[in-house]
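Up next is chain A:
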Amino acid sequence: MKTKQTIAVIGATGNMGSAISRALSNANYRLLLFAKDQAKLQTLVEEIRKSNVVADIESVDCSVNASWEADIILLAVPYQAEKEIAEKIREVANQKVVVSISNPLNTSFNGMVTEPDTSAAEELQKQLPHSKVVKAFNTTFAADFSTPVIDGKQVDSFIAGNHEEALQTASELVVAAGFYPILAGDLSVSRTLENMALLLIQETIKSNYDWLAGWKVLHH
Partner candidate 1 sequence: MLEPLIAHFESYLPLKESEMQLLEGRVTQRKIKRRQHILQEGFPCKHYSFVVEGCFKMYGVDQKGNQHNIQFAAENDWIADIGSFHSNKSSKLFIEAIEPSLILQIEQQDLYFLYQSIPKLDRIFKVIIENKFVELQNQVLQNISSTAQERYAAFLEQYPKLALRLPNTQIASYLGITPQYLSEIRNERS
Partner candidate 2 sequence: MYDLFFKKFRERIDLSPEEEIQIKSYLIPKKIRRRQYLLQEGDICKHIAFVEKGALREYSIEGGTEHIILFALEGWTVADLFSFLTGEPAVYTIDALEDSELVLISKSSHEELLQTQPKYETYMRLLITDAYIALQKRLTSSISLPIEERYKNFVETYPDIVQRVPQHMIASYMGLSPETLSRVRKKMLNQK
């Protein structure tokens, strides 16, 4: 596709937000970055422009405006903040693809704050009933974006969602970021994906992987 799609990255200065923004700035997208800390955001935009002079990237000082202008909205914020942002952007996110990357972990990293019969992505879908919510990038660490091939293997990135178009869109984002896309199933599969993230985080802390780790389905 020649026509560039516009992605709003909300929470662009966070670990994940900046990693995703950097990765996607090398692909055929126009990026609108939003973060509360505008000074930090400015620094990030300049940094990305410096490393890639043709990057189509801009900072925006309002999450609603960024989402209004976007075709795809990527919420790179923690679970609690995700709910808050979703309230604000509900109207301008109508019928758009909204990517949820959050993992609703509790503060001791040993469980979820969501009930077992739901997930962060499903809760977001309830909040945004006319948007196309997809779960993606929640099983990949920020460091993986600069090193998507670990130990000779390309890290898998799992995607879950209910809308064909949205899954396709998310899959293109995953490929653009350098990962191998796996369409895991409908949005309820997010429960599994969020728990996979929890397990990976626990393993990473325990075994001291230095946050460069990922999931890979091995098969022949």
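General observations
As a convention for this text, a residue touches a chain if its C-beta (ideal position, glycine included) is under 8 Å from a C-beta of that chain, and two chains touch if they have at least 3 such contacts; residues count from 1.
These made the cut because all candidates are chains of the complex that A comes from, given by their letters.
Here the structure is a predicted model, which means the values were calculated and not measured.
Any copy counted, the candidate of 1 or 2 that touches chain A in this complex is 2. Taken in their complex, chain A has these residues touching candidate 2: 1-4, 30, 65, 68-69, 71, 91-92, 94-96, 130, 165.
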